[in-house]
Structure formats: C-alpha cells, structure tokens
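Note that one protein chain is taken out, while the other chains of the complex remain in position.
First chain written, first letter: the chains are A, B and C, and each begins at residue 1.
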Amino acid sequence: MSKPATGDKSATGKPDIRIQREDFDPAAEIERLTSGRRDIGAVVTFTGLCRDEDGRLAALELEHYPGMAEEEIARIAEEAMARWPLTGLTAIHRHGRIEPGDNIVLVVAASSHRQAAFEAASFVMDFLKTRAPFWKKEHPLDGSSGEWVEARSEDDSSAARWKG
Amino acid sequence: MSKPATGDKSATGKPDIRIQREDFDPAAEIERLTSGRRDIGAVVTFTGLCRDEDGRLAALELEHYPGMAEEEIARIAEEAMARWPLTGLTAIHRHGRIEPGDNIVLVVAASSHRQAAFEAASFVMDFLKTRAPFWKKEHPLDGSSGEWVEARSEDDSSAARWKG
Amino acid sequence: MKLVYFSWIREKLGLAEEEVTPPEHVGTVGELLDWLGSRSEAFEAVLEHDKVIRVAVDRVHVHDRATPIDGAQEIALFPPMTGG
Partner (left out) sequence: MKLVYFSWIREKLGLAEEEVTPPEHVGTVGELLDWLGSRSEAFEAVLEHDKVIRVAVDRVHVHDRATPIDGAQEIALFPPMTGG
C-alpha cells in the first residue's frame, strides 16, 4: 500500500473512524490494519448492508448528525480499545441514499486473540446501533412517502449485555 | 462476477468449504455470499493470521488430514447453518508453510441479522480450532528444529460455551 | 445557543436548526424543552412524543433532563438512533 498505513505500530491505540457518503472496501480496511505487522492473529469484520425488506424498499435515506457522529463512534471505539487488547480498530458509517444490497457500515477489529477481535467488533456494533446519531428513513418501492425506521428494543438489550 | 455465485438463493443452506495451499481474498468471499442479493443485513468475517510470536518464528507448517479436514469443517458449518438463520457460510483453511503476517483461515457468515452472523462465525471458529484435523509445527527463526504447537485448554472452553 | 433537530423532529418542525436565547429561568434540559413547547404549536406537537426524545448537549448524549444547559453552545433533539 502506498498510503501511510494505519496499521503502523505507532498508530496502535487510535481507532480510525470515518463518516462518508462513498462506499468502502472491507479488504482494503483489513489490509490497512494488518499490513507490515506480524503480531496480529485475528481480524474480525462486520459489514452491515441495506436489505429490501421482502422487496418492499427502493432505498434507505441515512441522516446523521455531522460532528457528533464521528465523536460518538470514536467514544465507543475507544471504550472497545480500553476493554480488549486490540492492535487496531476501524469503523466506517455511510450516510445519504443507500440501496438494497449496498453497504451501510463496516467495523474491523484486529487483535492477537480471536475472542478479543470478535467481542470488540460485536460491542462496537451494538453501541453504534444505539448511540451513534444516525436515522434511517425508508423509501418504499411503491412510491408512497416513507416512514422513519423505529428503534428496536432488541438493540437496547444487545447493548445492555456489555454492562458491568 | 463471472463464476456462478455461491450466493444464489438456490445455494442457501450449503456451506462452502475449501482446504487449500493458496491464499484467499476476504473481499471476494464476501462478494460471493452477497452478490445479487437484497436480503442480507450482516456479514461477519474472521481472518486468522500467522503471528511471529514476538519475533521468534520464521514460519508455521500446517499439516492436515486430507479428506477428513473438509468433511469435519463441513459438519461444523452445517451445525451452524442449522442453529442460526444464515443466508451463506464459507470456511477456507490453508495448509503448508505459512509465514508471519500471512492468512491461515477465513470464515464468512452472512445473515439478515447481525447477532446470527457474529455468533455463527464465532461458533465455527471455536469448533474449527478443536475439531478440524490440522496441526501446526513451528519453524523458529534461529534455525533450531521446531516444536509442534500444543493445544490450548482455552480453546476447549471456548468450544464448550456452545453446549446445550 | 444553537438548537439542531434531526429525523422526524426536524420534519415536524420544518426546521433543521435555529438560534435561540432562552429566558434566565431556563436552566436545565427539561426546562428548555418546556420553554420550547410554550413557544410554538409545532414544538408542542413534537413534545407529545416527549418520552422518546433524546438530547445531546454539545454533541454528548444527556440522559437526565435535570442536566444544566448553562454555557452550552449546541443542543440537539432527535428520536432514538437507528443507524448501523
């Protein structure tokens, strides 16, 4: 890779957070965290995609709170870095119009140990769902005016798992 | 993609298992499971890499039991497909000489729901560690004759989590 | 101070942000919401969903309506998040 690798040892400890309209490439993000390193045993990625909800949706519109979105995800990511021995952590969340099958969110967690990588990625996703300031509006395929997606109580319980 | 997509709806339910000497590409494997689909909400990948163990290792040699390796990982993958609502599941395990920083194993789990994808990928890795017939031998950098890696009891406890 | 609104709160108010100067007796998040509700019918309608309204003060979530707003630069009102 020609760009400065986020995976440099010097960069360990600083999560890489991006809020963007453009798509992302999971393989490139894995590469950024692992390139040139020989101490990483496990990389877990989570990719969240837009579903068509049984053919009902033409697209989702993702609204976000600029500034706070980055800051809140950074807070979540730093909690994860403090809680698990990670060598790197990346979170990318898209905004704007997103169609079924397209990517919405990516979390990549790298560690020497597989449980740490799995748990950190899952933790970041659970809190990203309940704390990151993003809101989804549905654009139905039938052209009717869409509704805002309602928050799901399962997401609150998922986040509550990590308490204590 | 030009090759027949494993992600076709018709293929749902059949895990894709590969044992190979060559490297793999996580992004291509995500693409195989998601391409052309609009019902997938979550894809979790686990990539296991060779560590240099604090600079001690030149390489690992991965021995496997041909035939049984594929069959045993397929059994584990089918248990995961039965246990979680997955739209696709891929597991690739390399054998032969693998150097620090190189990939060893990849698991990709796709689902409508993120917990299912996380748990299935973690389940497959836990059982792959304790049940798939692979053995690692260390090749130390100092040229001494290497030792076979000993199984870790933590791996047995990780697998035991899924009981009952 | 600047108020910013998101999602259906923004839509119901027909407003993404506004600059306000609350009177002196408005010292907490809860008092701010009450004062905003007394200012406009649109905001009163939003407050019918009071229980689900989330508040961030200077880009940090606030979970207690008794949180003071003294010195705050930017207060955001939005429904529960649905990202990810």
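By our rule, a residue touches a chain if its C-beta (ideal position, glycine included) is under 8 Å from a C-beta of that chain, and two chains touch if they have at least 3 such contacts.
Just so it is clear, the model here is predicted, and its values are computed rather than measured.
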Could you tell me which shown chains are touched by the chain that is not displayed? B
Identified contact with the non-displayed chain, of B:Asp16, B:Glu31, B:Glu72 or B:Glu119: B:Glu72
Among B:Ile17, B:Leu33, B:Ile104 or B:Ala120, residue touching the chain not depicted: B:Ile104
Interface residues of subunit B toward the undisplayed chain are 48, 62-65, 67-68, 71-72, 93, 104-105, 125, 128-137, 148-151, 155
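Note that only the chains that are shown with their structure count from here on.
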Mean of the CA atoms for each chain, then the mean for all of them together: which chain is nearest? A
Between subunit C and subunit B, distance of the C-alpha-averaged centres to the nearest whole Å: 48
Centre-of-Cα separation between subunit C and subunit A, whole angstrom: 27
Give me the residues of subunit C that touch two or more other chains. 84
Provide the list of subunit A residues touching at least two other chains, using ranges where the numbers run on. 48, 125
